[in-house]
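I'd like to ask some things about the structure below.
In this view, the complex is presented without one of its protein chains, the others remaining in place.
A, B and C label the chains in the order they appear, each numbered from 1.
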Amino acid sequence: MINKIVATVAEALAGVKDGSTVLIGGFGSVGQPDVLIEGLIEQGATNLTAVLNNAGVGRVGVARLMELGRVRKIICSFPRSSDPVVFETLYREGKIELEIVPQGTLAERIRAAGAGIPAFYTATAAGTLLGKDKENREFDGRQYVMERALKGDVALVEAWEADRWGNLVYRGSGANFNPVMAMAAELTIAQVQHIRELGTLHPHMIMTPGVYVNRVVQVDRGGDWLKPEGEA
Amino acid sequence: MINKIVATVAEALAGVKDGSTVLIGGFGSVGQPDVLIEGLIEQGATNLTAVLNNAGVGRVGVARLMELGRVRKIICSFPRSSDPVVFETLYREGKIELEIVPQGTLAERIRAAGAGIPAFYTATAAGTLLGKDKENREFDGRQYVMERALKGDVALVEAWEADRWGNLVYRGSGANFNPVMAMAAELTIAQVQHIRELGTLHPHMIMTPGVYVNRVVQVDRGGDWLKPEGEA
Amino acid sequence: MKPFTRDQMAARLAADVPEGWCVNLGIGIPTMVANHVPPEREVIFQSENGVIGMGPAPAKGQEDPWLINAGKQLITLAKGASFVGHADSFAMIRGGHIDLCVLGGFEVAENGDLANWATSENDTAPAVGGAMDLAAGAKRLWVVMDHTTKDGRPKIVERCGYPLTGLGCVNRVYTNLAVLDVVPGKGFVVRDLAPGWSLAEVQAKSAATLHTN
Partner (left out) sequence: MKPFTRDQMAARLAADVPEGWCVNLGIGIPTMVANHVPPEREVIFQSENGVIGMGPAPAKGQEDPWLINAGKQLITLAKGASFVGHADSFAMIRGGHIDLCVLGGFEVAENGDLANWATSENDTAPAVGGAMDLAAGAKRLWVVMDHTTKDGRPKIVERCGYPLTGLGCVNRVYTNLAVLDVVPGKGFVVRDLAPGWSLAEVQAKSAATLHTN
């Protein structure tokens, strides 16, 4: 019997190696695998490259991971946030490397890794600072830059529901980076609010087929996060 | 009020120009916009480039369009079918041009057109006849070919449900080429079995947002095609 | 003689958005544009994080923590809304399916160049977000911004001094003093001036020629 459900967060994160590239889903607080990030802090892997949209807020989650000196490099589109104190301090002190990637290019580079596409061209960043050290090429009279696939060793994703095959259903705006990140890592770990019986998730609602998922752990984020969909 | 629903198939196909590249959804008989293809036959546009997976079956639909001499070129992955008589005759007589594209490359080239990506690399067809006239390039020790985006002037797609915004919900294996084709044409026309009130389609079931759709026409394909989902 | 307020700038821009457009609004004044589109005029608001069809802000007590926009504000869904993931959302943006994107700006140049993400080449950790994707991908880009910086330096310029967000991408600028079209091969063309302002006065606050048709 296929069963990707593991009992604990520690089990979910077992084996993450030092030096890993870790893709971290979520946009703002929605779709963010916060419990898995805490688990990664516990787990201990270091010298990580973190790939996510922001660079952490306050002193918790990814910011805490950085503050503990466990992140060598961050690849993101928007290193600012409501409270980017940890990242900004480390960056000023030269203790963390930063690669800024336009948000759509970031998503597409990750998708490319998942889809077996080593490189593609985009007009995004052509003629700008972020495009100048890249291969530039003209197609049909317009300038494009070549972007490379961005693959993870590990992906941490969040979803609303899962089954034992690892099929994932997202809620609200919670998909965001999660589906492409789930595709693009050697080891994809999902934290979910609900485990459902196999066959009860609607085949057209499953945005991430279980084929992309290695481990699922159920978490209770509590509070508003647990209200049924559509109920404010 | 946004209202993309048109009353007749003729209205749906109005303005398709001679020389157009027409993307035609469907895989096998499922998700095939058969009524729109009949409408295109009526409509009269000629000198067309048809992009679809097969090259027509029997003497109806796309095969009929070809038999009438309206298709200059066909771009497909699988020009064979259970009854490819029309295509094979025209091809033997040099009356139709053929571009064979591997099926996944075909889907990805169409997606690229919809996604603003002028070109990408894939290992598919590297080292084969279908890759030899293309730009070849090595990434990380593996050979890839560069493939260009494939854009349509018109896309004919099929879906199970739509609303007046043009949001589309597919049924069963009916999505196939339809979602990417809907993204990749100047004029996207959908034939659907059911029109639903705006707001009644589930936001996570809508695989093609109406943003990609220009016109929707309701058709009755009759018979088994109309049984509710899940009822065999 | 008073310049437009932020709210008035947003309202002025909103008046030019026709029914049926799919519109992406940046953070700040651009977000306020949605409040000024009358509900009977259907406009589809798209957000980079994969929401297509945002409704008005939620009433107090009706917030759903799973529904946010690209500015991380809580939102509601309009009837007809749908969700996609980030790759599909930016496919929509990059592929030219957004009829209009509205962004803020540091500078707009008469060749349509936009600078809105970094204030120097050595900016420590500038935050680009989705601005470059939107600038390169949207069918139309309208910028809404004050006509000058707080210390009076013109933001309407011949060539941008700050690092670019996109090349030749701006079609129109809504400032607190004027509405300017960016016409290829010509430059800024005045569509509108704020009530009580003369062309000469607005020109004096600009570092590029303002044409009148």
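The rule is short, and it goes like this: a contact is a pair of C-beta atoms (placed from the backbone, for glycine too) under 8 Å apart; a residue touches a chain by one contact, two chains touch by 3 or more.
In this text, all values refer to a predicted model and were calculated from it rather than measured experimentally.
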Of the chains on display, those the missing one touches are A, B
Touching the left-out chain: which of B:Val180, B:Leu198 or B:Val211? B:Val180
Touching residue (missing chain; options B:Val6, B:Val60, B:Val85 or B:Ile100): B:Ile100
Residue of B:Thr124, B:Thr188 or B:Gln218 in touch with the missing chain, whole complex considered: B:Thr124
In the complete assembly, which of B:Asp34, B:Glu67, B:Glu108 or B:Asp163 touches the absent chain? B:Glu108
On subunit A, what residues meet the omitted chain? 1-2, 111, 113-117, 163-165, 167, 183-184, 198-199, 201, 203-204, 206, 209-212
Contacts of subunit B with the missing chain: which residues? 27-30, 55, 77-80, 87-88, 91-92, 98, 100-105, 107-108, 110-111, 122-130, 143, 170-180, 207, 224-225, 227, 229, 231-232
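The definition used in the following text is that only the chains that are shown with their structure count from here on.
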If every step must land on a chain the current one touches, say how few steps get you from subunit A to subunit B. 1
Interchain centroid distance [CA atoms averaged], subunit A/subunit C, Å: 28
With chain centres taken as the means of their Cα atoms, state the distance from subunit B to subunit C in Å. 35
Multi-partner residues of subunit A (at least 2 other chains): 108, 122-123, 170, 207
Residues within subunit C bordering two or more other chains: 83-84, 90-91, 93-94, 136-137
